[in-house]
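Quick one: this structure, given as structure tokens, is what I'll be asking you about.
With one protein chain withheld, the remaining protein chains of the complex are depicted in position.
The first chain written gets the first letter, and so on, giving A and B; residue counts start at 1 in each chain.
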Amino acid sequence: MIIRFRLNGTDTRLEVAGDERVVDLIRERLGLTGTKEGCGSGECGACSVLVDGEARLSCLMLAAQLDGRSLTTIEGLGTPDAPHPLQRAFAEHGAVQCGFCSPGMVVAAADLLARNPHASREEIREGLSGNLCRCTGYGRIVDAVEKVKP
Amino acid sequence: MIVHLPRSLGELWNLLAEAPGARVMAGGTDLLVRLRAGLDRTGTTERTGKADAATALCCLERIPELRGVDCDKGQLRIGAATPLTTILENQDVATRLPMLHAACRCLGSPLIRHQATLGGNICTASPAGDTLPALYALGAEVELATSNGTRRLPMDGFITGPGRTLLQPAELLTAVHIPLPAPNALQHYEKVGKRRALAISVASLAALLRLEGQRITEARLALGSVAPTVVRCTQVEHWLAGRPLDAETLHHAAGMVREVVRPITDVRATAAYRRIVAGNLLLRLGGHQ
Partner (left out) sequence: MSEGPYDIGPGRPRLDALAKACGTERFSADVYPPDLLWAGACRAGIPHGRIRAVHTAEAARLPGVQAVLVRSDVPGTNRQGIVHKDMPVLCGDKVRHAGDPVALVVAESRTVLQQALALVRADIDPLPVLGDMDAALADGAPLVHEGHGSNILLAAEIRKGNAEAALRECDVVIEETFHTPSQAHAFLETENGVAHLDGNGVLHLTVSTQAPFRDRFEMGHALGLPPWNIRIRNPFLGGGFGGKDGATVQCLLGLAALRLPGRTIKMWWDREENLLAGYKRHAARMHYTLGAMRDGTLKAVACRLHYDTGAYAHLGGEIMELGMEHAAGPYRVGHMDCKGWCVYTNNPVAGAFRGFGVAQVSLAFEGMMDRLADRLGMDRLELRQRNALRRGDRNCAGVTLTTSTGLGECLRRVAEHEFWTGREAWKRAAPPFARRGVGVAAVFNGMGYGRGLADSAIAKIELTPEGRFVIHSGVTDMGQGNASTYAQIAGEVLCQDADRLTVLQPDTETAHPSGSASAGRTTYTFGKALIAACERMAEKLFRRAALVLLADTPEGFTLVPGAVRHLPTGRDVPLTMLGTMLPRDDRICVGEYMMPVSREVPDTGKDFVIGFPHLIFPYAAHLVRIELDELTGAIRVCDYLAATDGGRVLNPVNFHQQIEGGVAQGLGFALMEDFATHDGHIRTRDLSTYLIPTSLDLPDTVSVAVDTVEQSGPFGMKGVGEVGLNGPLPAVASAVADATGAHPNRGPLDAETVLHLLARGARA
């Protein structure tokens, strides 16, 4: 089927298969490998993207569901030359070790701060509780998110 | 597999009539995981059945009649395909149904909650479904619809076993109706999991208590993950009526609860642990004194 959606700000039209997952569409067909896959079953959050501004697990979303929606991947949030404040904060505050969870974590944090700009440390931890990190223990990730609060 | 995104119930009925084998998908957090597992994941030499393969999928996410939280005449109607995040952000739920709010809040993770739905949690009918004990304790009703009409059934009894409900072929769960308890009723919910997020419940308790002073006038107790379906402990509820809310009462009630539950041993916990904890969870109600 044909879908029409907004990809990182650009109108896009694509033919997709029924069982095609958004994570595969993003990584393999669109070459946007910033979004990662860690489990394929919604348990790790590494595949998080923004759909209509809301954080979603792209491994549990079918490409067909993107029709009429806007999709923002980590690449759409910012680049090394023009990073999103969260990306810069993650880099500057030691929130990145292996970095495989980082894109999903940044996306989830962006959603969290949009809903709750004055989130406490505990609320930040709750907001990120769907994103597993095996390297950091989460403390510096929470630090980085706190630095971006208004 | 063909994916449909109907924009109305009418469109959905037409699609289901044309493709009777089509699966219906609300949030997809259970269905998509099962479909992925349907084709043997690790390519072992054991053949797996393809019972969960699907040829057509109808997404419910764009049907407005299935979404939304409405408060009317002492009842809350929650559309079956309303994402849990939306339910959590609803003020009526937060203030009048704090037990349901608490149950939704501990389901999965924020990411899961952005797409998971109440209807999905009910129809998946897992013995460990997080929202279910709250729905039982609140005396919820499910609204079921076909192209010909709707009917309502009490939540208690709708789920007949793990993965089994009274849903008929071509019938859809369209909403959940919850009568609002008295504002001064005590609502309590606790989930025991092996970690604090993304955890399948090991035991859970939803309790509604009406009190006059320290005396319990009415009690509703629903326990999850300790039997094939949620256990509504009616005997214990009757025994509690008229008794004071104190440690002695609760200890006795806890013992009665342990007799009533039928837990299993699985990778998460033993039956013995679940039985002990099922009773212990009642003791927490003493904290409300």
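Following the convention adopted for this analysis, a contact is a pair of C-beta atoms (placed from the backbone, for glycine too) under 8 Å apart; a residue touches a chain by one contact, two chains touch by 3 or more.
Every value quoted in this text rests on a predicted model; they were computed, and no experiment measured them.
Undergrad: Which one touches the absent chain: A:Ile74, A:Leu113 or A:Val148?
TA: A:Ile74
Undergrad: Where the complex has a chain not shown, which of A:Val22, A:Leu50 or A:Ile141 is the residue touching it?
TA: A:Ile141
Undergrad: Since one chain has been left out of the picture, which residues of chain B touch it in the full complex?
TA: 39-48, 109, 192, 194-200, 202-203, 267-270, 273, 276-277, 280-281, 283-284, 287
Undergrad: Of the residues in chain A, which ones touch the absent chain?
TA: Residues of chain A in touch with the missing chain: 27-28, 31-41, 43-44, 46, 73-75, 77-80, 83, 86-88, 90-92, 94-103, 106, 121, 124-126, 128-142.
Note that only the chains that are shown with their structure count from here on.
Undergrad: Taking each chain's centre as its mean C-alpha position, how far apart are chain A and chain B in Å?
TA: 28
Undergrad: So in the complex, the part of chain A that touches chain B is made up of which residues?
TA: These residues of chain A touch chain B: 1, 17-19, 40-43, 45, 48, 54-57, 60-62, 64-65, 67, 108, 111-112, 126-131.
Undergrad: Residues of chain B touching chain A in their complex?
TA: Counting only chain B, the residues touching chain A are 1-3, 5, 28-29, 32-33, 35-36, 57, 59, 61, 85, 108-112, 114-115, 196-198.
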